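Here is the structure we will look at.
Heads up, one of the protein chains got dropped from this complex, but the rest are sitting where they should.
The letters A, B and C name the chains in turn, as written, and every chain counts its residues from 1.
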Amino acid sequence: MITYLEAIREAQKKALEIDPRVYLYGQDIGAFGGAFKATKGLAQTFPGRVIDSPISEDAMMGSAIGAALQGMRPVIEMQFADFSTVGFNQIVNQAATMFWRTGESCPITVRLPSGGTPGSGPFHSQNLEALYAHYPGLIILTPATVEDAYSLLLEAIALDDPVIFCEHKYLYYHLKAESLPETALPVGKARIARTGRDATVVTYSAMLHEALAAAEELAENGWEIEVIDLRSIKPLDTDTVLASVARTGRILAVGEAWPWGGVTAEVLARIATDGFNLLDAPPMRLNSKDTPVPFHPNLWGTHRPTARTIANALRDLLRL
Amino acid sequence: MITYLEAIREAQKKALEIDPRVYLYGQDIGAFGGAFKATKGLAQTFPGRVIDSPISEDAMMGSAIGAALQGMRPVIEMQFADFSTVGFNQIVNQAATMFWRTGESCPITVRLPSGGTPGSGPFHSQNLEALYAHYPGLIILTPATVEDAYSLLLEAIALDDPVIFCEHKYLYYHLKAESLPETALPVGKARIARTGRDATVVTYSAMLHEALAAAEELAENGWEIEVIDLRSIKPLDTDTVLASVARTGRILAVGEAWPWGGVTAEVLARIATDGFNLLDAPPMRLNSKDTPVPFHPNLWGTHRPTARTIANALRDLLRL
Amino acid sequence: MLHLAEAPIRAGKASDFPETYRRAFRWMLLARVAEEKIASLFRGGRITGGVFLGKGQEAISVATGIALKEGDIFAPLIRDQAGRLAFGESLLDFTLTYLGARSGPMRGRDGNVHRGRPREGLLPMISHLGAMVSVVNGMLLAHRFQGKKGTVGAASLGDGATSTGAFHESINQAAVEKLPLILVVTNNQYAYSTPNERQFACSDLVDKALGYGVNGHTVDGTDLESCLQIIGGAVQLAREGNGPQLIVASNLRLAGHGEHDDSHYISSHFKELPLGRDCIEVAQNHLLGKGWADASALEVWTRECAVQVDEAVAHALREPAPDPAQEEWCALSHRHLAEGNSAKF
Partner (left out) sequence: MLHLAEAPIRAGKASDFPETYRRAFRWMLLARVAEEKIASLFRGGRITGGVFLGKGQEAISVATGIALKEGDIFAPLIRDQAGRLAFGESLLDFTLTYLGARSGPMRGRDGNVHRGRPREGLLPMISHLGAMVSVVNGMLLAHRFQGKKGTVGAASLGDGATSTGAFHESINQAAVEKLPLILVVTNNQYAYSTPNERQFACSDLVDKALGYGVNGHTVDGTDLESCLQIIGGAVQLAREGNGPQLIVASNLRLAGHGEHDDSHYISSHFKELPLGRDCIEVAQNHLLGKGWADASALEVWTRECAVQVDEAVAHALREPAPDPAQEEWCALSHRHLAEGNSAKF
């Protein structure tokens, strides 16, 4: 059995093995193996290529961009996604604009340990995919499975464009798979995680598992819910979502991030514009509440969508 | 006649006059009067209350937050909205979370000279309202008229919550009014800028004027387009938009920002969920292109929506 | 603010140095005992989230907290339990926050070291290192606007946090405005697992003072006497209008980065150096050696601390957890301008 976190480590290991241009840079990722142990053992196996950085997110990102321009493939670990706000400028204004301005590609991968876990509170729980997706020039990946944690990270490192890799901390240890995949859907393709005919749930990252549980719950009453795992939120695979809505006529978009302008807004805007006539009912969305992420598990469990609130929303959607 | 820029200056002057807690802080805003002259003369009239800052956006924002906690009402000028990415962390993680975490309000106003003008290029043209709106705890204002530039800024400074004030540079000198208003709609209320019955355009800031021009163009063929100026994009006045769509059955959302997760996505998601049955046609949106903002006027004029492209979109929406 | 721990310790008048020393020592002891208690609750699975201790840092922290007065500002960081107590934070704020109680200052919305009471000059840290310093600047600027004189503001940072842009911008801002900021940098040799040589290249962090045009001070962070004198002196300088003061204190972190961390990476070399000493042991010996306290007094104090801590923990354990149904899900003080209170938005 391999966990989601181990898959991330294995992907980095493989990338270091197969591509001499790859190096890793981040706080405490060297001998220590990182705050979450995502790079455990890698500094020892690849001497000089897994480098501890000072607590300087701006300079971390800037140097990655420079190295990328000079032919390297840096993988940057932010200790928590939340701290990327301090390196934000380099990501959105330097990395993201590089190709468009100069025609030179900027192949960096930024790993963002994202999302809520009980007790993490407002500054160690954020989901920032929508922030980065708003800016042109970035690819935003949001793996929900062990397999995708592995294959999408490998693909991210191989891509010539800057990639924001939103890995979910809640899945790090919980989520396990038998083995690492040999093949995978490419970046930009969503996956139908469960087929159904009555309604479509579109989601990504940790919320996939809540949505699958909700679908399971509704299945007990004979409802067949299709669940789509976006995998990549920019590019966003509108076609797969549209095709599903064409079958089900109903859509609920679920995201763990804040509501205003989040993934659910973007999904619904696309479906409303391009799939309006496929809809048998008003589309719906479900997000975390519009407050910081709370520390206490009682509050946290209510702040974000869960299988229960997703199932309730689905009952609404199905007009039960 | 008074310009949009002068209205901003007058609002700051009035705030300094009526409220001893108000002070202004920003690069070159003192004796020099600011890069755009939005504070011209104010340092002289209010000695010690209009303060030049070092080029330290993070510390500018942090100090404003501290002063606000201690009973002041700081108004911070970012030299360009684009540079607020460097002070981003303090805004979204310190100011925006303060009330929720501590119960203490954090009354700061951040002025962001926003938006494109010919020749400004990728780093002096950005529209960042959606970034800030995504985070809980901030109010985002986007004045499109001289009157609103004045009254919304005064209201922003008077509010106890942190306000991101997105003033549009394209309107600074162009836009003129007879006089400053005595009364105004409050923050959170959209305004029907032009009434119509055939379709609704929802927009804000500089795009309002493009939309009005497009409506004028369609009026020549007898079409009556309703144009809504959101004024505030968070809170977003969904009710006014829904009521309009109830009359027209058709909606086009227009924004100058990038498409992914922008205001147009949020508006359409809300209308699709809450106003689905009011719609006679698929909703539409129109944004700038998903690339950095180009320098050359030829490119810039194509990158952003204009009266012409809005009129074309409206013809599509009306199935002409 | 509740001052559960205040009465017994503040009883004596701080008229002379031995008395100040004793008072400081007792805050240190209380902090140590309180943190050990939380650590044991953590090991027992009673604490959600992280637990961060100031073990080895109490002398520096208490010297900062004790030098501050009412009306001053304090922006503590994760290892400042002793300074918080000395500044006036109640032990209950500590236990209620760690246990996420609804009645704590953070109401379960934030936890562990993320607590404060801005109205009382105690800033609730956000996690982003360096970010609190400019907030202190702003509060001091406000004092200046408001004509409040003689107040100071202290902020704590670690060696690692000196690498942040926020540190740089804020100390420079304070220098330009000549603010009475006291920046206490505790160089405990590591930032999480990262040793100094991967963090900076100057021979001493205090060398930065010159480049900002502020006073610099160094102090042996394991020695309470020096800490009281140097930090107390720096606070006095700031109070008297001499602008920002940068203090660099050296010590060793005697705990993991958090309680999840066994800190195996800490070089044993450091543990043998004077900076590897436990400041509480040093202070204890000092008290005994100088005859400022005898063994039985130490015993009494320790027992008193244990009692206070047990009370504060017991109190907090009885407090109700936050109830999501009663929670006001609203990030704005102008509630009518808030959106999204329904789960659907």
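Just so it is clear, contacts are C-beta pairs under 8 Å (C-beta built on N, C-alpha and C of every residue); 3 or more make two chains touch, one makes a residue touch a chain.
These numbers come from a predicted model, not from an experiment.
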- line: From C:172, C:284, C:308 or C:333, the answer for touching the chain not displayed is C:172
Field: Candidate in contact with the missing chain, chosen from C:48, C:112 or C:164
entry: C:164
- prompt: When the complex is taken as a whole, what residues of chain C touch the one chain not shown?
  reply: 163-169, 172, 175-176, 178, 197-203, 205, 207-214, 243
- line: Contact residues on chain A toward the hidden chain run 23, 53-54, 56-72, 74, 89-90, 93-94, 96-102, 104-105, 136-137, 139, 159-161, 187-188, 234-236, 273
For chain B, residues in touch with the removed chain: 27-28, 31-32, 35, 52-56, 58, 80, 82-83, 85-86, 118-124, 259-260, 284-287, 289-292, 294-299, 301-303, 305, 309, 313
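Following the convention adopted for this analysis, only the chains that are shown with their structure count from here on.
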Message: Based on mean C-alpha positions, I'd like to know which chain lies farthest from chain A.
response: C
- request: Could you tell me which chain's Cα centre is nearest to the average position of every protein Cα atom shown?
  value: A
Task: Can you check how far apart chain A and chain C are, centre to centre, with Cα atoms defining each centre and the answer in Å?
output: 36
- prompt: Centre to centre, by mean C-alpha position, how many angstrom separate chain A and chain B?
  reply: 30
- prompt: Which parts of chain B, given as residue numbers and ranges, touch two or more other chains?
  reply: 89, 93, 96-97, 100-101, 136-137, 234, 236, 273
- prompt: When you check chain C against every other chain, which residues touch at least two of them?
  reply: 106, 109-110, 114, 126, 128, 165-166, 330-331, 338-340, 344
